[in-house]
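I'd like to ask you about the structure that follows.
Heads up, one of the protein chains got dropped from this complex, but the rest are sitting where they should.
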Amino acid sequence: MANEVTKTMPPSTRLRQTDVGEVTVDIRTPDLEINFGPQHPATHGVMRVLMRTDGELVTGAQPHLGYLHRCAEKIGENVEWLQYLPYTDRYDYLASMNNNLGYSLAVEALLGVEIPRRATLIRIICAELNRIGSHLVAFGTYGLDIGAFTPFLYCFREREWMMALFEKICGARLTYSYIRIGGVFNDAPPGWFEEVARFCDVFEQKWPEYVDLLLVNQIYVKRTANVGVISREMALDFGLTGTMVRGSGIDWDLRRDMPYMCYGEIWRDGAFKIPVAKGEMGALGDCWDRSWVRVMEMMESIKIVRWCLDHMVDGPVIGELPKTLKVPAGEAYVGIENPRGELGHYVVSDGGKVSVRTRVRGPSFCNLAVLEDILPGALVGDAIAIIGSTDIVVGETDR
Amino acid sequence: MTPALALAQQSAAVEVGSGSNAFLEGLVAALGAYLPMWALWLGAAVTGVAIVMGLISLIAMFSVWLERKVAGHIQCRYGPMYVGWHGWLQSIADGVKLLLKEDMIPRDADRVLFMLAPALVLAAIVAAMAAYPLAPGVFFADIDLGVFFVIAMSSMTTIGVVMAGWASNSKWTVFGAMREAAQVVAYEIPLGVALLVPVMVAGTLNMREASEMQSGWYGMGWFMFKNPFMLPAFVLYFIAALAETKRAPFDLPEAESELVAGFMTEYSGIRWSFFFMEEYAAMFLMSALAAVFFLGGFESPLTWAAGEFFGRELFVKGASGATELNLQAIPYHAVAGLTLLVKSFAGIFLMMWLRWTLPRVRVDQVMTMGYKYLTPLALVCAIGAALWEAGKQALLG
Partner (left out) sequence: MQQTETAQGYVKNIWDSVKTTLVGMKITWRYMLQKPITVQYPDERMPIPDRYRGIHYLEQEKCINCLACARACPIDCIEMEAVRHGKELEWISFTLDYQKCMFCELCVYPCPKDCIHMGTEYAFVTFDRSEFKHDLLSFKGMAREARIRMKEAEAKKAAKEAAKAAGVKVEDSKAEEGDGE
């Protein structure tokens, strides 16, 4: 049947037989072209997917990008080094701390400035808390895509506390601009670390609820298992990173494999593990595996935060930097483990106050490419599940 | 009595129940002198429909408020709080807003069908609602095929939904309409078969009679306890009813994250609210059916006590031989009516609780569940119950 359908379709659409099973087509009607998005509740922003459907079966899909393009990289070549920092907040707005961190690390690699230990630890705490927040959104909105409304609000309840923590340390709730070149803007206010520890305790109590309420729910499992399977080879071919590649059973995490800051130390201390999907509920690399990885990673992040709190030292939070930042000539690429995957910043300097070239390797953008290959063959309901499981942030795919 | 008067009386009885009502007889006789038969007939019909419509809107308004409060509290928030005590007038405010909203019809929509669809949906549910007994002696229509009528009428709404989906001339609405059609066809069977189990025990399809049969054991002689196949049948019926009323986890026709709003994507204002009213009225009816055929209907220990204390007959033969209203029995009927109402709303609450807990199933899984799980299990229940009853009769005589 698959061949028959493929024959009648334009060559650009490929039909991959997934778990839908044998679908026999009695009457051939013209495929229906549906504009999925840009305004649609399940596109997580303003992405548009042009879907070709045969009844409920998706026979072709093509993502269209660019609705949120704001020339972020070009702006990076027109403003001073420090001034670009607020712009990094805005491409992956769910993980602004990680974006700040990536850019700061890239510029620091050129500067060669030494980062105080306290600043490093605060950075890791912030990045990991933000990873939890981002995964909470990913998991919650994924539940929303599947049709479960309540877990979404439970997730947001914890995220709210996380945002309140960030509000206390930097004054903003979403676009933090907190981690800056050379360290962090402000030292933590008094009592902040204690509250983070409290957050960790409470989060550990609430976390099993997400698992019970949604992750192991039979309907959820049936909706996501064996859906949108990305094989190991496919994951490698498409250059997937982060939760997507770990969801396909490949043990790859930049925090361990290309350690930056003191993640290497934390790993050697055995403080955290890297959850890699095993295909428990269906084929390896399905949507359930990806969401499982996200849920498990939240807990690992809590462990990293705990380690940092235990090893916190006193001292300055920002390195010695001149007032007007002039970065030595050269180029640097630093990739960090964003909640969505490898977030790379490539900066080139000619020794001036402004970057010559700023380039961002966005994880969502690269992960999105796989959609075109895994969507055909799914049902319309599955298509939503698959798009949700890639956990894209459109602000970052378009930048 | 002239034939015209008899017919008028018959149709009037459709709204207010018992044909042996002295008051009604007098009214019809008095009016019959001045008005032609068709006017009486029309007046009776309009009054009846108005009463049922009012009931449906009240139920829908209360259910919407309840839904929002239940959803809110499940999700650690309050829900509506501002309009009235804990926002209980919110539905009225929303209703006014919907009435005042611009009535939009897409340019390329099929205008006639587009306007007809919500009316058809509402008409079907109003007809179905007529079979709902308010109290043992107060009902709109005492239909002997009550269950059959309710199921038939409530599945009529599907036609309206498919019409709405098609007439909107949008791809998403067509998806919603097709899903609705497939889903309702799949779930009619387990719904009916599961209802067959208590119907077999009751031996009647009349809702009022079925309820009366459960008055034993001090008002706890519910069909639920009569037979070991009742509990699974109840669960199956409830699941099928969820699918029948398009409630989560089977809310595929209006799956928000998939089809935007399904078949009602293009509707707005009062037309949209008709679909909404239909949904809640259907929920209420399905719960009421479950209450009547599984959970004792009017009967509860409280109803039994009220019946013992106040007497049960609403209409008694007076000294002159004419039927009279027995005012003493009113408390019993009020308690009985409230019991059924509470049971129905308990069913609605359960539906809401499930909705705010579970994810949505996929379209092929809905079909799988209907055909592969619910239908065979319902058949097993029905056959088992039949054998059980037959065995009981054979053994106990």
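Note that the chains take the letters A and B in the order they are written out, and that residue 1 is the start of every chain.
As a convention for this text, contacts are C-beta pairs under 8 Å (C-beta built on N, C-alpha and C of every residue); 3 or more make two chains touch, one makes a residue touch a chain.
This one's a predicted model, so the numbers in the text were calculated from it and none came from an experiment.
A.B. asks: Which of the visible chains would the unseen chain be in contact with across the whole complex?
C.D. replies: Contacts of the unshown chain, counting the full complex: A, B.
A.B. asks: Please identify which residue in A:194, A:209 or A:310 touches the non-displayed chain.
C.D. replies: Candidates A:194, A:209 or A:310; residue touching the omitted chain: A:209.
A.B. asks: Taking the full complex into account, find the residue in A:40, A:222, A:290 or A:399 that is in contact with the omitted chain.
C.D. replies: Residue touching the chain left out of view: A:222.
A.B. asks: Looking at A:150, A:301 or A:367, which residue reaches the missing chain?
C.D. replies: A:150
A.B. asks: Can you say which of B:29, B:105, B:138 or B:354 touches the chain missing from this structure?
C.D. replies: B:354
A.B. asks: For the chain left out of this view, which of A:32, A:46 or A:82 touches it?
C.D. replies: A:82
A.B. asks: On chain B, where is the contact patch with the chain that was removed from view?
C.D. replies: Its contact residues with the unshown chain are 70, 72-78, 81, 353-354, 356-358, 365, 368-369, 372-373.
A.B. asks: So which bits of chain A touch the chain we can't see?
C.D. replies: Residue positions of chain A that touch the missing chain: 19, 21, 79-80, 82-87, 89-90, 150, 154, 157, 164, 167-172, 175, 177, 185-186, 189, 209, 212-214, 216-219, 221-222, 226, 323.
Methods note: only the chains that are shown with their structure count from here on.
A.B. asks: Taking each chain's centre as the mean of its CA atoms, how far is chain A from chain B in angstrom?
C.D. replies: From the centre of chain A to the centre of chain B is 47 Å.
A.B. asks: Please name which positions on chain A make contact with chain B in the complex.
C.D. replies: For this pair, the touching residues of chain A are 20, 32, 34, 40-42, 55-56, 143-150, 153-154, 157, 213-214, 217, 219-220, 222-223, 379-382, 384.
A.B. asks: Which residues of chain B touch chain A in the complex?
C.D. replies: Listed in rising order, the residues of chain B that touch chain A are 71, 74-77, 171-172, 175, 178, 248-249, 251-252, 255-260, 356-365.
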